[in-house]
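Below is a structure I'd like to ask you about.
One protein chain is absent from this view; the other protein chains keep their places.
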């Protein structure tokens, strides 16, 4: 069905003949509508259903920074994209195969992303003159032939939902709110998912509002039935279950995973967790998650600002608990003075920066990874500290534990970088057996004999003492301190020694980093080096290139300061090093400086993740010998 | 006279035979005593006298962070070093030829710095059992032969001052306070400076306390006469006047020069100056200086904290005046969020960081240059801004003007780095004719026709509009903004474009930097690259090496971001590049990263400036072929 | 645009879409401020609106004046610099309860103590709106929010009390739903010399709907709010038969006619009381025990910061003459080499 489909307005008569089911390898679906249309909910519910079907999937929510923008406006459009497949999935997909557009503004702002020849399911009931005007459409795109390149299904979702709920007794407004469940039903049916589980979930979710629960179930069923009943869709689709490692799974966003990782660190070490934080998008969910876990040894403190957030965590760490703070870019800037104190105090502390679009307030709800150099260099004085980064939602869990492992072993603040993409996106998480998690040993010093506050162990870490321990009373502070006693010292050579030892301690962590995993050939023409949330796009781009016979390797760095000790050698084994980053080349700078090698940059700073194709294209160019000196960005 | 001199207690009988006068090329004198002994005053007065004699000189005050430490303690010692010479002087000297020690603690903490065979003038009256004990001396070093390597003059400065003032009617405490003038008189006489000018100055300084004025004049005369009257000093010394460029001079510290530079920028542009600042050592003097200049178009605002300091300056800049803020390391950390805003707003703004010893509170009164990478990278997001650094006290004047020139021409915040060494040290400043200063043109837009808040000129600068201008009402902010209108924009490609244009604007300043001055051969074996206050030591070390026949070149960078466009070429013309820095190698990192060349680091982080010899030694090692890969620090 | 007299509300509206949730209390405040502007006799180009970050802080985008949407909490500091640099401008700060009293608390109290000529409008919805519903420093004890799933344990600030404690010279409170009252209070604020602080109770329909129902609901508000009028006794109630009496230093709600209470027993409002004790007492009033005061708590005269700063500059010039670079350079000890 090409071109605009004829308007259809069918009831719910049941069709008898079974429809053919087409098997697909993977599908990318994007739900878009007004912020008030419940697209995030629809997307979430859909992915849960997909997950239970044994698919791998990855999602990308994209919402405006306005809380609830006026209906129908272009800036008020909220979206949720999911890719699911019969194989491993690493990104939410470059271009949607299917766009579910709940109104004209949503269609307008998202159309250009849709795959050529892709499918558009449009809520035709919302394409009124008024809303077309708000979206800046001179003519109805469903009618004017402008969608010729797509398969368009017009369904009056608003109207059909109202029809289904006409006896529900709900107000018009409430009925309007049910249309996202109609859309969900539609898609579940189209992708051959059963309805019964979902109905149960709806009833659970709206347990306190049974009338609404029933209405949503009705809408869901109506949408589901619509596909079965009408002739609009010639086929349904089925994506085979992925070949996924056995285990129990749940769907987890990166922020949720980060929170769980910290709780795990606390439980495994037996040391309570303290979060001091000030809300900021897109980091706040970590605070929300932890605030709800007070039955663990967890204290959350919503501080008056970011400075108090980190300072309270420093106080807690001095008190002998796992102190941590969470924030994003501008908040990170405010914490840099206190970070310096933490480096001087040599106390364990974890700082999570869920990066967002910068500079300044920038694009708070958009994705970027441009705080790397700030993490490494953004403090006064020689002030080194370890920096690690997570590469996917579920990797956040592991990185949170790794951050505390380093923090307590080396008595140092550790910065963990994630980003808004990872933080809000969900993917299946294979639930680990707590007993299988790495041990996290914490030893507090209690022996007064020979205690010197700044005496160090083999890792150059000083000892951790809990106030309340008799005989170990001592003072710490931000002034330079004596190498052993920790008393204030202005001695020139002592200062040199302390500056050197703080640097050596952090550099020494490299000994503790496992050998770098190289995907692909151990040497050759092209190595891609990435960090953070570009992981999925790079993996898929490399796989495509490899499938086409190119020899391409990939290293994805978790440890950004210090770098793994084998990194320099690895880099030298390839003729070309390609570094894709969602910034202007921050990792590139570090690699150039540390290893004196040139790298090919691929930079994108658009508030959006890399498309697989953008990286793939660059790989192919490099494999085909386009001069590597031409560092460039994408889609300018 | 070697070994401890016999104790002398002579009156003031006048000797008749004239004493021989020895001519010297240069002398380094260090005055040391209790914080309360007035050593800074003595040093200052001495340097004024020296200056008027037509010498070139450089000073280095070094005082404890305590306000007034208990008398006699080691940590309470305050010092002031001056080098003056018959040729150009660039540093306060490596090792004192003469140490004037007012008490045992001062001797103890400074002795190791004195040149082998140097002179020690000790206030023997202060070497009491009590004060020896406080300084941790088991025996009196003046008596136990431990000073065998020095020429020691014991003079009971305390006692002789008391003697001279016995009829003054002053309290014992006040008499005690006059002994620094006795010491001053002594040194003026020894170095053949006339007394009359100094007497006038004392009377002016103490105009409000005439009794004290007369007492200080008496003490001064007594000290002066002591040298003339006794046989203790066999010779007096004279340093020939330096061959200095004709002109009128004054002695100026770097902080004072910075303040004058900003006032000059304001007067030359006709735009008022606004300083929003929060006190912090060693930057506060800039605030003090400007606060006293309200008869210019100067407003100073002592804000509640560093954040309010920079924010008030941003507000003032938006208001169409030259907004600026001054601070040091920890305060800089606090300003980084607002710096991001200033980058987004594209308003002129100057931020002075008078660097001090870090990290954290570190060594507040000590010298270091470890905030360079923070200046360049220490903000969230891609947030580029120009960074320049001054290399001497009087260079601060020029750099202050340069900072505002860039700020208004490119509509950007500019960071000016100086340090505590430069800030507090004095040197002669050749007073310029205001008419000879570079013009500073500022144009405010007043024409509403076609105004777009973010439209750019050839330098990629947007226009500056003063609120109050009819028809140009507009809003600015920290969210990403449309390329032309400045309205909020979440458009992906617009964000990329804005990130790129902000980077291009700052990079483009390189076109505006004069060709780099290379001292020495234009190519060859060794190039020294420095920045900031290491200037003097590098110049003198190079001169020494050159005098010995080595071919060594020197580039001193004022512009650190962007680098001068010819720098890459220059670096490639030398086999070895040596980078001395008072940090762990921050400029080195930048050079490696930008130009992919290896450099030899020479790092010192001891709260003290480089000695000329430390740099000289490294030069000679490199000239003699010690492997350059061995980057190393000094005196570990 | 120059003729202030000819201006209308429309002249203060921008071409930007207003991006608050439908039904948000911020709309009413915007409309009142836009209405007020043309009545002040100030040319449009002499207004500047400075805000921080928050839903409420989007305000400047909608005012066709000079303006800045700055960073979270810092608006008073930025506005102070602007006002000092350009005292002739009319500088307004629009802020939220989080922006002003969480991250921005320090600049807020310092603006109050300095008495700098800023008009500060705090849109207090007792919640962080923009970050989607965490509790704020004005959220009530026990309030369940995303970051306090078991209820808040933070005692809330009274913004009026904080301002008074910091030495504010003008402090008032109004509510988004009472347009006439808001108009009056805003006008008074505009006319004050020095810092004028206005707390505006503002309903956040999404995250804290109904926070002010007790004093805005028509059926009860007469019994729950106390409209302050200078020189008038503290009277309230549908029948205007309730009032506030002092017992020692403690306030007490009484009913006229009961136990012999008459109007003369009631406290009389005095905005100008030098020591501000009454204003402070009023700042502690809250339902259910006492009615919520609306109106001007305090207005006292004091020289403004910018006026005093001008004075310093004038003084300096009088004593030393307008600064001259050559003589500045040549001051102090100089010597000449020939």
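Annotations
Each chain carries a letter (A, B and C) given by its place in the written order, and its residues are counted from 1.
As a convention for this text, a contact is a pair of C-beta atoms (placed from the backbone, for glycine too) under 8 Å apart; a residue touches a chain by one contact, two chains touch by 3 or more.
In this text, all values refer to a predicted model and were calculated from it rather than measured experimentally.
Although it is not drawn here, the omitted chain touches the following shown chains in the complete assembly: A, B, C. The chain omitted from view is touched by exactly one of A:95, A:229, A:293 or A:518, namely A:293.
Of the candidate positions C:10, C:155 or C:218, contact with the unshown chain belongs to C:155. Which of C:10, C:218 or C:275 touches the hidden chain is settled by the complete complex: it is C:275. Among B:41, B:244, B:291 or B:551, only B:291 touches the chain left out of the display. Residue A:477 is the one among A:477, A:508 or A:524 that touches the chain missing from this view. In the full complex, chain B touches the hidden chain at residues 65-71, 73, 75-76, 278-281, 284, 287-288, 291-292, 294, 300, 302, 304-306, 330, 360-361.
If you put the missing chain back, the residues of chain C touching it would be 103-106, 109-110, 113-115, 137, 150, 153-158, 161-167, 246, 248-251, 267-268, 270, 273-278, 280-281, 284, 302, 305, 308-309, 311-312, 315-316. Residues of chain A in touch with the missing chain: 48, 51-52, 54, 201, 244-251, 260, 263-264, 267, 272, 274, 276, 293-299, 301, 303-305, 307-308, 311-321, 323, 337-338, 340-341, 345, 431-434, 466-479, 487-488.
Methods note: only the chains that are shown with their structure count from here on.
Chain geometry summary: the mean Cα position of chain A and that of chain C are 39 Å apart. Separating the centre of chain B from that of chain C, both taken as means of CA atoms, is a distance of 45 Å. Each chain gets one centre point, the mean of its Cα atoms, and the points for chain A and chain B are 47 Å apart.
Touching two or more other chains at once are residues 337, 340-341, 477-479 of chain B. In chain C, 53, 71 are the positions where the chain touches two or more neighbouring chains simultaneously.
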